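With one protein chain held back, the other chains of the complex are shown just where they sit.
And now, subunit A:
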Amino acid sequence: MDEKYDVIVLGTGLKECVLSGLLSVSGKKVLHMDRNSYYGGESASMTPLADLYKHFNKGECPENYKGKDWNVDLIPKFLMANGQLVKLLIHSGVTRYLEFKCIEGSYVYKKGKINKVPSNEKEALSSPLMGMFEKRRFASLLKFCDELDENNPATLKGIDPNQTMRDVFEKYNLDQGTRDFTGHAIALYTEDSYMDKPCLPTLKKIQLYTQSLGRYGKSSYLYPLYGLGELPQGFARLSAIYGGTYMLNKPFEGVTMEGGKVTGVTSEGETAQCDMVIADPSYFPDKVKVVGKVVRCICILNHPVPNTSDAQSTQIIIPQNQVSRNYDIYVSCVSFAHNVAEKGYYIATVSTTVETDDPESELEPAFKLLGPVKEKFLSISDIYEPTDDGSESKIFISSSFDATTHFETTCDDINKLYERIMGEPFDFSKIQSTVDPVDN
(Lines give C-alpha, C1' and ligand atoms only; values in the text may rest on other atoms or scores of the structure.)
Protein backbone atom coordinates (compact mmCIF):
# COMPACT_ATOMS: atom_id res chain seq x y z
CA MET A 1 0.00 0.00 0.00
CA ASP A 2 2.84 2.43 0.87
CA GLU A 3 3.78 2.90 -2.73
CA LYS A 4 3.45 5.39 -5.53
CA TYR A 5 0.97 4.67 -8.29
CA ASP A 6 0.04 6.53 -11.47
CA VAL A 7 -3.64 5.90 -10.89
CA ILE A 8 -5.75 4.67 -7.97
CA VAL A 9 -9.17 3.37 -8.97
CA LEU A 10 -11.93 3.20 -6.35
CA GLY A 11 -14.82 0.81 -6.89
CA THR A 12 -14.94 -2.24 -9.18
CA GLY A 13 -18.03 -1.39 -11.22
CA LEU A 14 -17.89 -2.02 -14.96
CA LYS A 15 -16.79 1.52 -15.86
CA GLU A 16 -13.98 1.55 -13.30
CA CYS A 17 -12.77 -1.93 -14.33
CA VAL A 18 -12.74 -1.08 -18.05
CA LEU A 19 -10.73 2.09 -17.37
CA SER A 20 -8.40 0.21 -15.01
CA GLY A 21 -7.78 -2.39 -17.72
CA LEU A 22 -7.18 0.16 -20.48
CA LEU A 23 -4.81 2.21 -18.31
CA SER A 24 -2.81 -0.85 -17.20
CA VAL A 25 -2.51 -1.98 -20.81
CA SER A 26 -1.20 1.47 -21.75
CA GLY A 27 1.56 1.11 -19.14
CA LYS A 28 0.15 2.98 -16.15
CA LYS A 29 0.80 1.61 -12.68
CA VAL A 30 -2.67 1.03 -11.25
CA LEU A 31 -3.93 0.28 -7.73
CA HIS A 32 -7.57 -0.80 -7.77
CA MET A 33 -9.52 -0.91 -4.51
CA ASP A 34 -13.10 -1.66 -3.50
CA ARG A 35 -14.70 -1.27 -0.09
CA ASN A 36 -16.86 -4.33 -0.82
CA SER A 37 -15.63 -7.90 -0.57
CA TYR A 38 -16.95 -8.63 -4.09
CA TYR A 39 -16.35 -7.30 -7.59
CA GLY A 40 -18.86 -5.17 -9.45
CA GLY A 41 -20.12 -2.46 -7.07
CA GLU A 42 -23.50 -1.29 -8.33
CA SER A 43 -23.15 -3.54 -11.37
CA ALA A 44 -22.46 -6.73 -9.42
CA SER A 45 -24.36 -9.98 -9.80
CA MET A 46 -25.38 -11.22 -6.36
CA THR A 47 -24.55 -14.81 -5.48
CA PRO A 48 -25.78 -16.83 -3.66
CA LEU A 49 -29.37 -15.64 -3.47
CA ALA A 50 -29.02 -15.22 0.31
CA ASP A 51 -26.75 -12.24 -0.46
CA LEU A 52 -29.53 -10.65 -2.52
CA TYR A 53 -31.96 -11.08 0.40
CA LYS A 54 -29.37 -9.46 2.65
CA HIS A 55 -28.69 -6.64 0.18
CA PHE A 56 -32.40 -5.79 0.15
CA ASN A 57 -32.90 -6.40 3.90
CA LYS A 58 -35.48 -9.04 3.04
CA GLY A 59 -34.63 -11.35 5.92
CA GLU A 60 -33.89 -15.04 5.63
CA CYS A 61 -33.54 -16.58 2.16
CA PRO A 62 -36.08 -19.43 1.72
CA GLU A 63 -34.63 -22.94 1.87
CA ASN A 64 -35.52 -23.76 -1.76
CA TYR A 65 -33.43 -20.83 -3.08
CA LYS A 66 -30.24 -21.88 -1.32
CA GLY A 67 -28.54 -23.53 -4.32
CA LYS A 68 -25.26 -22.24 -5.78
CA ASP A 69 -26.77 -21.46 -9.16
CA TRP A 70 -28.03 -17.91 -8.66
CA ASN A 71 -26.27 -14.83 -10.04
CA VAL A 72 -28.72 -11.95 -9.93
CA ASP A 73 -27.77 -8.65 -11.61
CA LEU A 74 -28.47 -5.55 -9.55
CA ILE A 75 -28.69 -3.53 -12.78
CA PRO A 76 -30.13 -5.27 -15.84
CA LYS A 77 -28.64 -4.50 -19.24
CA PHE A 78 -27.93 -6.26 -22.52
CA LEU A 79 -25.01 -5.84 -24.94
CA MET A 80 -25.72 -4.66 -28.48
CA ALA A 81 -24.07 -7.28 -30.70
CA ASN A 82 -22.40 -4.63 -32.84
CA GLY A 83 -22.05 -2.10 -30.02
CA GLN A 84 -19.07 -0.47 -28.35
CA LEU A 85 -18.77 -2.90 -25.43
CA VAL A 86 -18.59 -5.92 -27.73
CA LYS A 87 -15.86 -4.20 -29.75
CA LEU A 88 -13.99 -3.47 -26.54
CA LEU A 89 -14.33 -7.09 -25.37
CA ILE A 90 -12.98 -8.40 -28.66
CA HIS A 91 -10.11 -5.92 -29.05
CA SER A 92 -8.96 -6.31 -25.45
CA GLY A 93 -9.17 -10.10 -25.54
CA VAL A 94 -11.44 -10.08 -22.49
CA THR A 95 -14.03 -12.04 -24.48
CA ARG A 96 -11.81 -15.09 -23.96
CA TYR A 97 -12.86 -15.19 -20.32
CA LEU A 98 -16.55 -15.03 -21.11
CA GLU A 99 -19.30 -16.90 -22.89
CA PHE A 100 -22.38 -15.23 -24.30
CA LYS A 101 -25.87 -16.11 -25.41
CA CYS A 102 -28.12 -14.22 -27.71
CA ILE A 103 -31.32 -12.81 -26.21
CA GLU A 104 -34.13 -14.77 -27.84
CA GLY A 105 -36.85 -12.22 -28.23
CA SER A 106 -37.28 -8.47 -28.29
CA TYR A 107 -40.85 -7.25 -27.83
CA VAL A 108 -42.63 -3.93 -27.88
CA TYR A 109 -45.87 -3.05 -26.09
CA LYS A 110 -48.80 -1.67 -28.07
CA LYS A 111 -52.36 -1.29 -26.83
CA GLY A 112 -51.97 -3.68 -23.89
CA LYS A 113 -50.33 -6.45 -25.93
CA ILE A 114 -46.72 -7.31 -26.74
CA ASN A 115 -45.46 -7.89 -30.27
CA LYS A 116 -42.10 -8.91 -31.63
CA VAL A 117 -40.00 -5.93 -32.69
CA PRO A 118 -39.65 -6.19 -36.46
CA SER A 119 -35.96 -5.84 -37.07
CA ASN A 120 -35.46 -6.39 -40.76
CA GLU A 121 -37.43 -5.86 -43.93
CA LYS A 122 -38.82 -9.38 -43.91
CA GLU A 123 -40.03 -9.26 -40.31
CA ALA A 124 -41.42 -5.79 -40.91
CA LEU A 125 -43.57 -7.08 -43.74
CA SER A 126 -45.12 -9.80 -41.57
CA SER A 127 -45.47 -7.78 -38.35
CA PRO A 128 -48.96 -7.31 -36.90
CA LEU A 129 -47.82 -3.93 -35.55
CA MET A 130 -48.50 -2.17 -38.84
CA GLY A 131 -50.97 -2.07 -41.66
CA MET A 132 -50.03 -3.19 -45.16
CA PHE A 133 -48.85 0.15 -46.60
CA GLU A 134 -47.27 1.27 -43.33
CA LYS A 135 -45.14 -1.89 -43.39
CA ARG A 136 -43.64 -1.00 -46.75
CA ARG A 137 -42.86 2.55 -45.67
CA PHE A 138 -41.24 1.28 -42.44
CA ALA A 139 -39.22 -1.35 -44.32
CA SER A 140 -37.83 1.30 -46.63
CA LEU A 141 -36.73 3.43 -43.62
CA LEU A 142 -34.89 0.38 -42.19
CA LYS A 143 -33.21 -0.27 -45.53
CA PHE A 144 -32.19 3.39 -45.80
CA CYS A 145 -30.64 3.37 -42.30
CA ASP A 146 -28.87 0.06 -42.87
CA GLU A 147 -27.18 1.36 -46.02
CA LEU A 148 -26.44 4.83 -44.64
CA ASP A 149 -22.83 6.02 -44.71
CA GLU A 150 -22.54 9.62 -43.57
CA ASN A 151 -19.30 10.02 -45.54
CA ASN A 152 -21.06 9.10 -48.76
CA PRO A 153 -23.68 11.77 -49.56
CA ALA A 154 -25.39 9.56 -52.12
CA THR A 155 -26.54 7.22 -49.31
CA LEU A 156 -28.28 10.13 -47.55
CA LYS A 157 -30.90 10.06 -50.32
CA GLY A 158 -31.67 13.75 -50.09
CA ILE A 159 -31.98 13.86 -46.31
CA ASP A 160 -30.06 16.66 -44.60
CA PRO A 161 -28.39 15.26 -41.44
CA ASN A 162 -29.49 18.42 -39.62
CA GLN A 163 -33.16 17.87 -40.35
CA THR A 164 -35.08 16.71 -37.31
CA MET A 165 -36.09 13.08 -36.90
CA ARG A 166 -39.68 14.30 -36.92
CA ASP A 167 -39.06 15.55 -40.48
CA VAL A 168 -37.68 12.15 -41.47
CA PHE A 169 -40.74 10.35 -40.04
CA GLU A 170 -42.92 12.82 -41.98
CA LYS A 171 -40.96 12.16 -45.14
CA TYR A 172 -41.49 8.40 -44.77
CA ASN A 173 -45.10 9.12 -43.81
CA LEU A 174 -44.95 6.89 -40.70
CA ASP A 175 -47.79 6.93 -38.15
CA GLN A 176 -47.48 7.52 -34.40
CA GLY A 177 -47.36 3.80 -33.47
CA THR A 178 -44.51 3.12 -35.89
CA ARG A 179 -42.63 6.20 -34.65
CA ASP A 180 -43.06 4.90 -31.09
CA PHE A 181 -41.46 1.54 -31.65
CA THR A 182 -38.82 2.88 -34.04
CA GLY A 183 -37.65 5.53 -31.57
CA HIS A 184 -37.97 3.41 -28.43
CA ALA A 185 -37.61 -0.27 -29.35
CA ILE A 186 -35.08 0.13 -32.17
CA ALA A 187 -33.21 3.41 -31.62
CA LEU A 188 -33.69 2.71 -27.88
CA TYR A 189 -34.43 6.25 -26.70
CA THR A 190 -35.85 6.44 -23.19
CA GLU A 191 -37.99 9.50 -23.99
CA ASP A 192 -39.09 11.61 -26.98
CA SER A 193 -36.73 14.61 -27.13
CA TYR A 194 -34.80 13.03 -30.02
CA MET A 195 -37.73 13.86 -32.34
CA ASP A 196 -36.83 17.54 -32.52
CA LYS A 197 -33.07 17.06 -32.73
CA PRO A 198 -30.92 16.49 -35.85
CA CYS A 199 -31.74 13.08 -37.31
CA LEU A 200 -28.26 11.65 -37.95
CA PRO A 201 -27.61 10.24 -34.44
CA THR A 202 -31.03 8.56 -34.53
CA LEU A 203 -30.43 7.12 -37.99
CA LYS A 204 -27.10 5.75 -36.71
CA LYS A 205 -28.84 4.18 -33.72
CA ILE A 206 -31.29 2.44 -36.02
CA GLN A 207 -28.30 1.26 -38.04
CA LEU A 208 -26.58 -0.08 -34.89
CA TYR A 209 -29.72 -2.12 -34.25
CA THR A 210 -30.02 -3.51 -37.78
CA GLN A 211 -26.30 -4.27 -37.93
CA SER A 212 -26.31 -5.95 -34.51
CA LEU A 213 -28.99 -8.27 -35.76
CA GLY A 214 -27.88 -11.75 -36.73
CA ARG A 215 -24.29 -10.99 -35.82
CA TYR A 216 -24.08 -13.65 -33.12
CA GLY A 217 -27.59 -15.05 -33.32
CA LYS A 218 -31.20 -14.13 -33.89
CA SER A 219 -31.61 -10.90 -31.93
CA SER A 220 -29.48 -7.77 -31.60
CA TYR A 221 -28.73 -8.39 -27.93
CA LEU A 222 -26.18 -10.51 -26.06
CA TYR A 223 -25.90 -11.56 -22.43
CA PRO A 224 -22.94 -13.21 -20.62
CA LEU A 225 -23.36 -16.58 -18.92
CA TYR A 226 -23.25 -16.27 -15.10
CA GLY A 227 -24.51 -12.68 -15.25
CA LEU A 228 -23.31 -9.17 -15.95
CA GLY A 229 -20.97 -9.30 -12.93
CA GLU A 230 -18.61 -11.30 -15.15
CA LEU A 231 -17.88 -8.19 -17.23
CA PRO A 232 -16.12 -6.12 -14.53
CA GLN A 233 -14.28 -9.26 -13.38
CA GLY A 234 -13.00 -9.85 -16.90
CA PHE A 235 -11.66 -6.31 -17.29
CA ALA A 236 -10.17 -6.48 -13.77
CA ARG A 237 -8.27 -9.59 -14.82
CA LEU A 238 -7.00 -7.72 -17.89
CA SER A 239 -5.76 -4.95 -15.59
CA ALA A 240 -4.10 -7.47 -13.24
CA ILE A 241 -2.36 -9.25 -16.11
CA TYR A 242 -0.82 -5.91 -17.05
CA GLY A 243 0.41 -5.32 -13.52
CA GLY A 244 -2.64 -3.77 -11.82
CA THR A 245 -2.83 -4.43 -8.07
CA TYR A 246 -6.20 -5.51 -6.64
CA MET A 247 -7.49 -5.02 -3.11
CA LEU A 248 -11.06 -5.90 -2.20
CA ASN A 249 -12.64 -5.32 1.20
CA LYS A 250 -10.53 -2.21 1.56
CA PRO A 251 -12.18 0.63 3.48
CA PHE A 252 -11.81 4.09 1.93
CA GLU A 253 -10.88 6.80 4.42
CA GLY A 254 -10.33 9.79 2.13
CA VAL A 255 -7.84 11.45 -0.18
CA THR A 256 -4.88 13.70 0.45
CA MET A 257 -4.72 16.91 -1.60
CA GLU A 258 -2.02 19.44 -2.37
CA GLY A 259 -2.69 22.71 -4.19
CA GLY A 260 -6.16 21.50 -5.19
CA LYS A 261 -4.76 18.30 -6.69
CA VAL A 262 -5.10 14.77 -5.38
CA THR A 263 -1.86 13.22 -4.09
CA GLY A 264 -2.96 10.03 -2.40
CA VAL A 265 -5.67 7.73 -1.06
CA THR A 266 -5.91 6.71 2.58
CA SER A 267 -7.14 3.32 3.78
CA GLU A 268 -6.68 1.67 7.17
CA GLY A 269 -4.30 4.42 8.26
CA GLU A 270 -1.97 4.04 5.27
CA THR A 271 -1.75 6.41 2.32
CA ALA A 272 -0.87 5.29 -1.18
CA GLN A 273 0.43 8.09 -3.37
CA CYS A 274 -0.91 8.75 -6.84
CA ASP A 275 -1.20 11.29 -9.64
CA MET A 276 -4.91 10.75 -10.16
CA VAL A 277 -7.99 8.96 -8.83
CA ILE A 278 -10.85 7.36 -10.74
CA ALA A 279 -13.94 6.52 -8.70
CA ASP A 280 -17.61 5.66 -8.83
CA PRO A 281 -19.94 8.31 -7.36
CA SER A 282 -20.34 6.51 -4.01
CA TYR A 283 -16.76 7.36 -2.99
CA PHE A 284 -17.21 11.14 -3.37
CA PRO A 285 -20.72 12.14 -2.23
CA ASP A 286 -19.58 15.79 -2.06
CA LYS A 287 -18.45 15.86 -5.67
CA VAL A 288 -21.61 14.53 -7.32
CA LYS A 289 -25.15 15.75 -7.88
CA VAL A 290 -28.43 13.89 -8.28
CA VAL A 291 -29.81 14.18 -11.82
CA GLY A 292 -32.66 11.68 -11.62
CA LYS A 293 -33.95 8.48 -10.08
CA VAL A 294 -34.35 4.97 -11.44
CA VAL A 295 -36.77 2.42 -10.02
CA ARG A 296 -35.87 -1.22 -10.57
CA CYS A 297 -37.71 -4.32 -9.45
CA ILE A 298 -36.05 -7.74 -9.66
CA CYS A 299 -38.79 -10.38 -10.02
CA ILE A 300 -38.21 -14.10 -9.60
CA LEU A 301 -40.54 -16.18 -11.76
CA ASN A 302 -40.96 -19.92 -12.13
CA HIS A 303 -42.24 -19.59 -15.69
CA PRO A 304 -41.25 -17.70 -18.84
CA VAL A 305 -42.80 -14.30 -19.53
CA PRO A 306 -46.26 -15.01 -21.02
CA ASN A 307 -46.77 -14.49 -24.78
CA THR A 308 -43.07 -14.71 -25.64
CA SER A 309 -43.18 -18.24 -27.14
CA ASP A 310 -41.61 -19.53 -23.88
CA ALA A 311 -38.40 -17.58 -24.56
CA GLN A 312 -35.63 -18.20 -22.02
CA SER A 313 -34.57 -14.59 -22.44
CA THR A 314 -36.51 -11.55 -23.54
CA GLN A 315 -36.62 -7.81 -23.60
CA ILE A 316 -39.89 -5.93 -23.55
CA ILE A 317 -40.06 -2.20 -24.15
CA ILE A 318 -43.14 -0.23 -23.15
CA PRO A 319 -42.90 3.08 -25.06
CA GLN A 320 -43.88 6.08 -22.92
CA ASN A 321 -46.70 7.20 -25.26
CA GLN A 322 -48.44 3.84 -24.87
CA VAL A 323 -48.85 4.32 -21.12
CA SER A 324 -49.00 8.15 -21.00
CA ARG A 325 -45.57 8.64 -19.49
CA ASN A 326 -42.44 10.64 -20.30
CA TYR A 327 -40.04 7.69 -19.98
CA ASP A 328 -40.24 4.12 -21.25
CA ILE A 329 -40.60 1.09 -18.99
CA TYR A 330 -38.29 -1.87 -19.62
CA VAL A 331 -38.46 -5.57 -18.84
CA SER A 332 -35.26 -7.63 -19.13
CA CYS A 333 -35.66 -11.35 -18.55
CA VAL A 334 -32.92 -13.98 -18.29
CA SER A 335 -33.05 -17.44 -16.78
CA PHE A 336 -31.41 -20.72 -15.80
CA ALA A 337 -30.33 -20.96 -19.45
CA HIS A 338 -27.75 -18.27 -18.62
CA ASN A 339 -26.56 -19.86 -15.37
CA VAL A 340 -28.10 -17.07 -13.33
CA ALA A 341 -30.95 -19.01 -11.72
CA GLU A 342 -31.82 -22.50 -10.59
CA LYS A 343 -33.34 -24.82 -13.16
CA GLY A 344 -36.83 -23.71 -14.12
CA TYR A 345 -36.47 -20.17 -12.74
CA TYR A 346 -36.47 -16.83 -14.55
CA ILE A 347 -35.33 -13.40 -13.40
CA ALA A 348 -37.28 -10.52 -14.92
CA THR A 349 -36.17 -7.04 -13.95
CA VAL A 350 -38.52 -4.14 -14.55
CA SER A 351 -37.14 -0.62 -14.59
CA THR A 352 -37.87 2.95 -15.53
CA THR A 353 -36.87 6.54 -14.80
CA VAL A 354 -38.92 7.76 -11.82
CA GLU A 355 -41.59 10.38 -12.64
CA THR A 356 -43.91 10.36 -9.59
CA ASP A 357 -43.62 9.95 -5.83
CA ASP A 358 -44.98 6.42 -6.08
CA PRO A 359 -42.30 4.73 -8.20
CA GLU A 360 -43.44 1.15 -7.59
CA SER A 361 -46.86 1.75 -9.12
CA GLU A 362 -45.19 3.30 -12.18
CA LEU A 363 -44.02 -0.23 -12.99
CA GLU A 364 -47.58 -1.63 -12.89
CA PRO A 365 -48.02 -1.93 -16.71
CA ALA A 366 -44.91 -4.15 -16.77
CA PHE A 367 -45.93 -6.28 -13.76
CA LYS A 368 -49.18 -7.06 -15.63
CA LEU A 369 -47.14 -8.68 -18.43
CA LEU A 370 -45.16 -10.97 -16.14
CA GLY A 371 -47.84 -13.29 -14.72
CA PRO A 372 -47.41 -14.64 -11.16
CA VAL A 373 -44.22 -13.44 -9.43
CA LYS A 374 -42.54 -15.53 -6.70
CA GLU A 375 -40.51 -12.75 -5.11
CA LYS A 376 -39.88 -9.04 -5.70
CA PHE A 377 -36.83 -6.94 -4.81
CA LEU A 378 -37.54 -3.25 -5.26
CA SER A 379 -34.92 -0.50 -5.34
CA ILE A 380 -35.06 3.22 -6.02
CA SER A 381 -31.63 4.64 -6.86
CA ASP A 382 -30.45 8.17 -7.36
CA ILE A 383 -28.55 8.78 -10.60
CA TYR A 384 -25.41 10.77 -9.89
CA GLU A 385 -23.21 12.84 -12.14
CA PRO A 386 -19.91 14.46 -11.16
CA THR A 387 -20.11 18.22 -10.44
CA ASP A 388 -16.84 18.90 -12.29
CA ASP A 389 -14.75 17.20 -14.96
CA GLY A 390 -11.79 16.44 -12.69
CA SER A 391 -9.29 18.45 -14.72
CA GLU A 392 -8.26 20.50 -11.64
CA SER A 393 -8.44 17.97 -8.83
CA LYS A 394 -7.43 14.95 -10.97
CA ILE A 395 -10.31 13.08 -9.34
CA PHE A 396 -12.34 11.61 -12.17
CA ILE A 397 -15.79 10.39 -11.20
CA SER A 398 -18.05 8.22 -13.32
CA SER A 399 -21.82 8.67 -13.63
CA SER A 400 -24.32 6.17 -12.19
CA PHE A 401 -25.86 3.57 -14.48
CA ASP A 402 -28.95 5.02 -16.16
CA ALA A 403 -32.25 3.36 -16.98
CA THR A 404 -31.30 2.34 -20.54
CA THR A 405 -31.41 -1.39 -21.31
CA HIS A 406 -28.05 -1.57 -23.06
CA PHE A 407 -24.42 -0.54 -22.50
CA GLU A 408 -24.08 2.16 -25.17
CA THR A 409 -24.47 5.10 -22.74
CA THR A 410 -22.16 3.27 -20.31
CA CYS A 411 -19.49 3.15 -23.02
CA ASP A 412 -20.07 6.83 -23.90
CA ASP A 413 -19.28 7.68 -20.26
CA ILE A 414 -16.16 5.47 -20.34
CA ASN A 415 -14.98 7.22 -23.52
CA LYS A 416 -15.58 10.65 -22.01
CA LEU A 417 -13.67 9.73 -18.84
CA TYR A 418 -10.82 8.20 -20.85
CA GLU A 419 -10.44 11.37 -22.90
CA ARG A 420 -10.45 13.56 -19.77
CA ILE A 421 -7.89 11.31 -18.06
CA MET A 422 -5.51 10.73 -20.97
CA GLY A 423 -6.04 13.98 -22.86
CA GLU A 424 -6.81 12.12 -26.07
CA PRO A 425 -9.73 10.05 -27.32
CA PHE A 426 -9.67 6.30 -26.84
CA ASP A 427 -8.27 4.47 -29.84
CA PHE A 428 -9.08 0.78 -30.34
CA SER A 429 -5.89 0.18 -32.30
CA LYS A 430 -3.88 0.81 -29.14
CA ILE A 431 -5.09 -2.31 -27.40
CA GLN A 432 -5.70 -4.50 -30.40
CA SER A 433 -4.23 -8.00 -30.24
CA THR A 434 -2.01 -7.23 -27.29
CA VAL A 435 -3.44 -9.96 -25.11
CA ASP A 436 -3.31 -13.00 -27.33
CA PRO A 437 -2.99 -16.20 -25.36
CA VAL A 438 0.33 -17.94 -25.82
CA ASP A 439 -0.57 -20.94 -27.92
CA ASN A 440 1.68 -23.91 -28.40
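A few points about this structure:
One rule holds in what follows: a residue touches a chain if its C-beta (ideal position, glycine included) is under 8 Å from a C-beta of that chain, and two chains touch if they have at least 3 such contacts; residues count from 1.
One rule holds for everything that comes next: contacts and distances are computed from a predicted model.
Missing chain, UniProt name from the options "Signal peptidase complex subunit 3", "small monomeric GTPase", "DNA primase large subunit" or "PdxT/SNO family": "small monomeric GTPase". Residue in contact with the omitted chain (choice from A:100, A:283, A:330 or A:396): A:100. Which of A:215, A:303, A:374 or A:416 touches the hidden chain is settled by the complete complex: it is A:215.
Touch with the chain that is not drawn comes from one residue among A:249, A:326 or A:361, which is A:249. Of A:190, A:233 or A:410, it is A:233 that touches the chain left out of the display.
Counting over the whole complex, subunit A has residues 39, 47, 86, 89-90, 93, 95-101, 214-217, 222, 224-226, 230, 233-234, 236-237, 240-243, 245-250, 336-339, 435-440 touching the chain that is not drawn.
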